[in-house]
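One protein chain omitted, others in place.
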Amino acid sequence: MAMQSSTRSGQPAVLGPRVRKPRNGRAIGDRFVGRAIRIYIPLLALLAVTLFPFYWMAITSFKSASELFDFSVSPLWVREPTLFWYQDLLTKTNFPHWAFNTALVAIVSTLISLFCSVLAGYSLARLRYRGADSIGWGIFVTYLVPPTLLFLPLTFVIRELHLFNNLWSLILTYPTFLIPFCTWMLMGFFKGIPRELEEAALVDGATRIQAMLRIAIPLAVPGILAAALFAFTLSWNEFLYSLIFLNDSLVKTIPVGVTQELIHGDEFFWGELMAAALLGSVPVAVLYSFFVDYFVAGMTAGAVKG
Amino acid sequence: MAQSSKRAKSGWSRRKFLQTAGVAVATIAFPEIIISCGPQSNPTPAAVIPKARKGASIRLLQWTSFVKQADDEFKRQAAEWGAANGVTVAIETVTGDQLQPKTAAAVEASSGPDIIQMQYAWPQLYTNSCVDLTNDVNILIGKLGKPDPVNEAYCKVDGVWRAMPYTIVPNAWSYRTDYFGQAGVSSFPATWDEFTIAAGKLKTTGKPISQTDGHAYGDSLTMWNPVLWGFGGKEVNADGKTVAINSQETRNAIKWAQGAVKAGFVVHPEWLDPDNNQAYHADRISATLNGASIYIREKVEFHHYTDVTNNAPMPSGPKGTFAMNLIFNHAVMKWSPDVETARAMLLHLMDKDQYMKWTTIAGGYNAGPFDAFHNDPVFTTDPKLKAFQDVIAPGKWPGWPAAPSKKTAQSQTQFIVADMFAKALANGGTGDIEAAVAAAETSLKAIFERP
Partner (left out) sequence: MGTATRADAVPVWHRRRVRIYDREAPLGYLLLVPTLVILGIFLLYPFLFGIWLSITDSELGNVGNFIGLGNYRFEFRNTDGVFYEAVVNTFLYTGVTTIFKLGLGLVMALLLNQVFPFRRFVRAALLLPYIIPTVLSYEAWRWMFDPTFSVINWLLVNTHLVHYPGPNWLGVPANAMAALMIVNVWRGTPFYAIAFLAGMQVIPLDLYEAARVDGASRWQSFTSITIPLLRPVLLVVLLLSTILTFADFQGPFVLTNGAPYNSTQLLSIWAYQWGIPGGAIGLGAAISLVLFPLLTVVVAIVLFMLRRPE
């Protein structure tokens, strides 16, 4: 514990308050105008561009079908808001099931991928042995095969395992595109952690595994959370495997279920589609905001937990 | 006698099938394939009605129809039949875009739904995965009369019915009678030349006649193939080998299109299938070529322009009247453990009374693919729907006059004909005709001359 704090700075006692408000230290000498130009204006611009499509989707989801096609007055506002589409989505489709399936698959496959890639990332970034380079390279190279065709041979494997129409088909295949990604991501983070920290622990009699579990992994928490975020999001949005491997409406995931049941031939039901898009993303975004906060504070937390 | 010839035939198909399976097994070493072909290897005597096996389960995969109620009715009928015969039936509907990769995956894995909807030339693409349905189609022909020639061209591969004709989604022009009246056009043009004149007049109303020339799965094919044929152009000769796009007739068709665009016909290379529907519902255009979905949705849901909407068949070119419609058929897949049950179910769904119940609910979006359906009252109770029946007879398939094949499927899905027109119609109809024809010829040669 003492050792870990000392890694942040030679003087843990002094470090405490500074870590807590590091960037505020900078802000002391700033005037509001400086901060506005440096932070608020670019931030607002980014927010506007990022959020406009969401505003549009939200507005669309409250419009009746005929108002949707009416551009004679401002399309940016809704005159007669209706909850019809949300109601329809939640009661007449299997959306709640899809949401549950999507969350289940995303969480389990993310956990599996993280378990594998934390170990693999540590091994490839930290340990020296014959073939590490080529294995790291090999893990990555498989990534270069585009999924637009990879799904065909993969269906053989799924068939042989009798996993068609089963959420396990997704839980087991999603790691194939999550692991290479997370492993490499974490390799980057493990490399960023000074080697001396672990060597010091080894000198103090810790085993290699202890050094990994107690020093390297806690220090890489921001990286692990970032990897988790990506993995979760990629699974949450995955479309192709979910389309191919699942058949029954009750086992489908959001992206596939929504498009299959809300797009009828050449007529789109925009209100419902957009309602589904929002319901499928905003709760996750809220969840994320807590996670991001946690890992932005990750270093401080990691140092304290030691 | 009939018995023995039938046996010879199924022997042939069985041998061919085992060959294929053998190759597959040798390469992939998945012996299940042989087991899955069990039911097919019992030759059924000619014109014997297939029986459902109690306890079987049948999964059918097809696209999500525009008319939700029609999908519901289809599912209801299937479930009703399932309950009566002790069969578990599951109907899965997916969008058109999704049906293709799902089918491809099933074919590659030799596993999946028992029945799959075949769109256009899929029986040609997946011939070896589709069970011979000759016996069952013959039963239907006995009851319902001659099948529609386009469905037949698609379903019958090398003389064997690989799919059962299911439906036609006719494509005709939906147009606004009020704007046409304003522009002084009394009826929808009957020829492409009149079409140009009408487009010029409609331009003055601010609501043009519009259509896609982009990569729309349905609408750009149903538009530009008939135009090409109407002026005598064709992609390939009837032999299905010799590329024939580089002709004066093709140039005439393109020149007509350029003239129409210069006059006021608006083409949208960015439009996909839903876009013209939306533009029509939003009162932005006065006419567009589409399935009956625009008219039906106006009639059933929006009620804005129902009274001022009418429908008209395809105009004629100097070489005749042509149309193209969406053609869907059902194939029973060879990996199904209950091929006979699947065939029995399809036959039941094609039963005249059942089928007409379904087309009635589809409200004119679907037409039956046999003679018996030609007097389907759904197209006469609302006279405005008659146009959708009129486009069935002049209907052809992409690649015509060549028979449907893998090659025609490739040229269709690469949008070669539509792209040729789109290139020539760029910048207000002033694109380079020669360059457009040359590019189409290169692409077509790549397809048809590929071994």
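For the reader, a short list of remarks on this structure follows.
First chain written, first letter: the chains are A and B, and each begins at residue 1.
Rule of thumb we're sticking to: a contact is a pair of C-beta atoms (placed from the backbone, for glycine too) under 8 Å apart; a residue touches a chain by one contact, two chains touch by 3 or more.
All values derive from a computational prediction rather than experimental measurement.
Although it is not drawn, the missing chain touches A, B when the whole complex is taken into account. When you scan A:M57, A:V78 or A:L104 for touch with the missing chain, the hit is A:M57. Not every partner is drawn; the one left out touches chain B at residues 20, 23-24, 27-28, 100-101, 104, 107-108, 125-129, 213-215, 268-270, 272, 275, 278-279, 282, 284, 406, 409-410, 413-415, 419, 422-423, 426, 439, 442-443, 445-447, 450-451. Taking the complete complex into account, residues 2-3, 7-9, 15, 18-19, 21-24, 26-27, 39-40, 42-43, 46-47, 49-51, 53-54, 56-57, 60, 69, 71, 74-76, 112, 115-117, 119-120, 122-124, 127-130, 132-133, 135-137, 139-150, 152-154, 156-157, 172-173, 175-176, 179-181, 183-185, 187-189, 191-193, 199, 202-204, 208-209, 219-220, 222-223, 225-226, 229-230, 233, 236-237, 239, 254-255, 258-259, 268, 270, 273-274, 276-277, 280-282, 284-286, 288-290, 292-293, 295-296, 298-299 of chain A touch the chain not shown.
Here is the rule we use: only the chains that are shown with their structure count from here on.
Inter-chain centre distance (chain A to chain B, centres taken as mean C-alpha positions): 41 Å. Of all residues in chain A, only 65-66, 69-71, 151-153, 155-156, 158-160, 164, 240, 243-244, 247-249, 256, 259-261, 263-268 touch chain B in the complex they form.
The residues of chain B lying in touch with chain A in their complex are 28, 30, 59, 61, 63-68, 90, 92-96, 98, 101-102, 104-106, 108-113, 218-219, 273-274, 277-278, 281-283, 290-291, 293, 297, 301-302, 304, 365.
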